[in-house]
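A single protein chain has been omitted; all remaining protein chains appear in their positions.
Think of it as A and B in the order they're written, each chain with its own count starting at 1.
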Amino acid sequence: MRAAKFRPFIFFFFLLSLAVIGPIFPAAPGTGPPFIQIVDASGQTVKLEKVPQRILVLGRSPYVVLHLLYMFPESKERLLGSEKKGKLASDFLPLVDPGFKDKVFLESDPGPEEIAAHHPDLVLVKGMGVGLRRESLAKVGIPIVYLGLETPEQFFKDVSNLGTILGNEQRAKEISSFFKSRIEGVQKAVSRLRENEKPRVLLIMASDRGGTVGMQVPATEWMQTIQVRSAGGTPIWLDVAQRTNGWTIINLEQIALWNPDQIYVVIWHTLEPQRVIDALRKDSRWSALKAVRSNALYAFPSDIYGWDTPDPRWILGMTWLAARIHPALFKTLDMSEEVYRYFGELYGLERKAVNVLLKPHLKMDIH
Amino acid sequence: MPLTPGRNKSSRRLWWIIGIVLLTLVLSLLTGRYPRPILTPLKALLENDLARNLVLNLRLPRIVAAFMLGLVLSASGAVFQMIFRNPLVDSGFLGVSQGAAFGASLGIVFLGGAAWAVQASAAFFALLGLAASYFLARRIRLGGWVLRLVLAGIAVAAIYSSGTGGIKYLAEPSRQLPDITFWMLGGLWGITWPDILHILPVVVPSLIIIYLMRWRLNLLSMRDETVFSLGVLPGRERLVLLVAAVASTAAVVSKAGQIAWVGLIIPHIARRIVGSDAQKMVPAAMLLGSVFVLFCDDLARTALSGEIPLGILTSLIGTVLFLGLLISRGLGARQ
Partner (left out) sequence: MSRHEPLIAARDLTFAYRRGGPDVLRGISLEIESGTITAVLGPNGSGKTTLLNLLLGWLQPQKGQIELGGRPHHSYSRRALSRTVGLVPQDEHATFDLTVSEYVLLGRAPYLDFLEMPKSGDRELALQALKTTGLDTLRERSVSSLSSGERQLATLARALAQEPQILLLDEPMSHLDIGNTRRILRILEAMKERGQTIVFTTHDPNIVASVADSAILLKEGRLLASGPASAVLDAHNLSATYGVPVEVIRINGRLIVLATATEKGA
């Protein structure tokens, strides 16, 4: 029984020694000189030893990242897979990469061991995120790069980073200049306008979750708000919206109070845009609004994916919006041509393919 | 015949429990989702560099943390139950873990988020929560002591919870808020070796104190006059034990978030197995608690490809165990 007295001390000593020895274990393999170095959207410097060949896309919006990634032709071979996230109407990516269906798809929110089991050599995530994931993956030698993608400035940085990572900086430049030329085109026309020449614009999202049609306005720092501003409109919902945290619910009284010059409605993908617009126009409370009476109630365009989100299609949304808000300034703009050029230059899809595969899903100019 | 012939039986049971603990530890090391769900073959550990790294740097700190979490929560639960003479309390019912949560959020948002600041803030508000519950209970005029303490604890816990909600509202959304929210769910998701080092200086001495004073707990659960007449200063020794319990709880809560039910249910199970004498019950509770939390955490990181919050598992499994105990023979009785 004498020995029993020391039992607790042996036990605690064991615990103590674990904690002391632990940090001595090497963090991760990887001792060669860094081949690639970038500063990602979270501000961290990430060093990669070689060009990654097994890229995994994780996080809350994998599609946004994937759509950007596929603008680089080498992604087809280098993409390992992504996290499964929700169901969309139909998938765009198999049109660009027939082999997309054979990629690896992880269940939602995988833990570090699950991620490691697929042996990726790079993880891409949209968002600044929690640093925990970076630390846990670092312990097993898997680097993680965060992408911002919420604003044009972030977008260009992310494109440049991806170019460096994939070893194709030339392509990154091509992508950036495509976007920049559109932005500059819009800016040239719009920058000369005075404040009172910019129509008062309301952008709302109509969704039917929960059985009733609800109206929400986007956050002040989100892409939708940026699109409206860049396109020469005055966003009028900024007082009631949050900064970054999500959509804010509003009601009809608020809309009537604002009585905007133009209204753009982002339609939830389960609803039929024309039906929603028609229903709104018929609604007696809506028909009294200035925007409805002057025929300035539009559904925000989309193809398979919406043009209002951080998805790279935001450039199409911005261009289209500028032409709607200031038709006089964009008389020569042909949106149809823009769509062909977008999918052609960025994804290598021929006009024929676009006609057959994408045009059927295109919902533009619905009002 | 010795004074307590039942002692040998209890000792043997204690050894059995130790055996189960060691077995669980070893199995936990081999459980995970790499390279396949559930069991990691030993061959992989020996040959594969990545597997070794994963086990040593991801799994092992988590296992140690879960182990310590179980030790601390059960030991603290036993201390609270005996000192407050109340079989229905643990750190969650006395405002202690909610106070720690509030303090930790405060540390993350307003004090820069350094590990020591978060922990110190957690400990301070946890102690404050305990004191508030105790003094509030003394002022309530409804029901017996058992009920009054529980009511007071619930009130204090609720105040802290709303305070934490307020801090979440003020938190910077991209960095601080995810930290707080994630951590409020309760989980050992991101435990690293430095985390273990941070809490060890508080946890180890506290556990040693509780362990060495365990026989005195029997006495300290009696009326103040009796305690005094047997030569013990009731206030002082109880305070030492309470501080040890609260400080260690705050330390682990600041890393693992709020984990419910462990401190409540494990001491009762321990009592059922080895008897109410704290000399046996405290170590039994500590060991049973460590097995329980370890098991739940293994489940949390292995059952699905994603992470199940640990707090949900301990509540679920803990509640089932609790109901089982209630239905079978009643709490605390030993024939």
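Assume a residue touches a chain if its C-beta (ideal position, glycine included) is under 8 Å from a C-beta of that chain, and two chains touch if they have at least 3 such contacts.
Here the structure is a predicted model, which is why all the values come from computation and not from measurement.
Peer 1: If the full complex is used, which shown chains touch the chain that is missing here?
Peer 2: Displayed chains contacted by the hidden chain, ordered by label: B.
Peer 1: Hey, which of B:71, B:199, B:213 or B:300 is the one touching the hidden chain?
Peer 2: Of these options, the touching residue for the absent chain is B:213.
Peer 1: From the listed residues B:86, B:302 or B:315, report the one that touches the chain absent from this view.
Peer 2: If we include the chain that is not displayed, B:86 is the one touching it.
Peer 1: Please give every residue of chain B in contact with the chain that is not shown.
Peer 2: Counting over the whole complex, chain B touches the hidden chain at residues 2-6, 81-82, 85-87, 212-213, 215-216, 218-219, 221-223, 225-226, 228-233, 237, 271, 275-277, 279, 332-335.
The definition used in the following text is that only the chains that are shown with their structure count from here on.
Peer 1: What is the distance in Å between the mean C-alpha positions of chain A and chain B?
Peer 2: The answer is 41 Å.
Peer 1: So in the complex, which bits of chain B are touching chain A?
Peer 2: 32-36, 49-50, 53-54, 56-61, 64, 67-68, 173-175, 178-179, 182, 189-190, 192-194, 196-197, 200, 204, 207-208, 211-212, 283, 301, 304-307
Peer 1: Okay, in this complex, where on chain A does chain B touch?
Peer 2: Touch list, chain A to chain B: 8, 12, 15-16, 18-20, 22-23, 25-29, 106-114, 116-117, 119, 127-133, 135-136, 139-141, 243-245.
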